[in-house]
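Below: one structure in structure tokens.
Apart from one protein chain that is not included, each protein chain of the complex appears where it belongs.
The block that comes next holds subunit A.
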Amino acid sequence: MSIVTVQLGQCGNQIGYEVFNAICNDFHSTHGLCSKKENESYQEACKERFFSEEKTGVPVARAVLVDMEPKVISQTLSMAARSGHWKYDHQSHFCQKQGSGNNWANGYSVHGPRYRDVIMNLVQKEAEKCDRLSGFFTVMSMAGGTGSGMGAFVTQCLRDVFPTSFILNQVIWPYGTGEVIVQNYNSVLTLSHLYQSSDALLVHENDAIHKICAQLMNIKKISFRDVNQVIAHQLGSVFQPTYSSEGASQYSRSPLGDLMESLVPHPEFKMLGLRNIPQMSENSLAYSTFTWPGLIKHLRQMLIANAKMEEGINWQVRPPLPGHPVPPKASPNKALHFNTSIANLVVLRGKDVQSVDVGGFRDPALYTSWLNPQEAFNVWKTPRAFNKYEKSASLVSNSQFLLKLMDNIVGKAWNMFASKAYVHQYTKFGIEEEDFLDCFTTLEQVIASYASL
């Protein structure tokens, strides 16, 4: 089954390109470390999922590119074409001339409705190219105007037009210290609206990825391209083909469905975080070896302690012991705050993957009490190595990972809203103060729900 990607705004298009590029590079990789038959199976599944065939034989990404100004899309299309290994369908894009001016209201209330039909036509066309549609994957930032505002509107339209398909929104959480001054408003508006129409929101934080580039990848002068490539690697490590159950003989046909089923048992809880280890520069790869027990142990502690990368993990944090009362969350020593999960998914790729012991993730102490720990945890595997990493482990988690982030961003937005600064820029395009209040209410609800786990 296939996934149709919708790339929205500058960020969405820049990242979308890196994702397809990473997937395509992995597809062609000769470091698969598995049998020829396995590799062919993998490639088959990968192709069906992300690319359609064209007469020229060059795989065409299953994607729709949307932006309100032309420069980025034009660059993206030409970079893909130049690679020689894959390309976009040059009909499958929509752009305008003026951009959304970082204004969520402009993206949502003006551009969205105005261009709804054209864009949904493009999406329909891509959907029809698929033998079977697994669902939609949208890529967007929250800070700007198009990705955020128009992205929220398009997600709503996708929900209306494809009520039975899965929708996963990949959202980019902006740097804490501004890229855009009104980023907190735009983010609050985006999150609250996506919550109504999306099945799940998968979050990547610029600050966290930046640190990974600096400390793990050893990049001196970090560009957005570097950041986007790390994000693409992380996404690829989850969405490339896997066997999603023990003893499965075929690669999973329904990645988005499997993801939702594993991770989103309740519509109030849709925020997903992603961690991937190991992560390092290509030069260092050749000199490093990892063991599965080591990787699993680190990944588990990253989950428990809410660490963003494999360096600097706080090993003091422990899950509460059975029978003992859970320590108060607002404890003075915030560093020992334990990250409670609803559900977790671990994806393992590479050598000796069959022998991995993931028992540590089945510990009931990690989870809230609603789900049977057997149901709360899933693992997907493939012996086929990903992107030159001999062993790679990813964690997609529906937990309190994003609680602090959400609380911060709502706090800052609320602080600005109290002074009414910039609100006139939004009311100009039809988003009134009451709309803001509704969004704040929705998010405070989500925050309270996650905090009470």
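Note that in this section a residue touches a chain if its C-beta (ideal position, glycine included) is under 8 Å from a C-beta of that chain, and two chains touch if they have at least 3 such contacts; residues count from 1.
The rule is short, and it goes like this: contacts and distances are computed from a predicted model.
**Student:** Between "Pyruvate dehydrogenase phosphatase regulatory subunit, mitochondrial", "Cytochrome c oxidase subunit 4", "Transcription initiation factor TFIID subunit 10" or "Tubulin epsilon chain", which matches the UniProt record of the unshown chain?
**Tutor:** Choosing among "Pyruvate dehydrogenase phosphatase regulatory subunit, mitochondrial", "Cytochrome c oxidase subunit 4", "Transcription initiation factor TFIID subunit 10" or "Tubulin epsilon chain", the correct UniProt name is "Tubulin epsilon chain".
**Student:** Among A:G176, A:G257 or A:P373, exactly one should touch the missing chain; which is it?
**Tutor:** Residue touching the absent chain, from the options given: A:G176.
**Student:** From the list A:C157, A:I222, A:M280 or A:V317, pick the residue that touches the absent chain.
**Tutor:** A:I222
**Student:** Looking at A:R116, A:R159, A:K388 or A:K412, which residue reaches the missing chain?
**Tutor:** Going through A:R116, A:R159, A:K388 or A:K412 one by one, A:K412 is the residue touching the chain not shown.
**Student:** So which bits of subunit A touch the chain we can't see?
**Tutor:** Touch set of subunit A with respect to the missing chain: 10, 14, 69-72, 75, 97-103, 145, 175-182, 210, 213-214, 219-225, 227, 410-412, 414-416, 418-422, 424-425, 440-441, 444-445, 448, 452.
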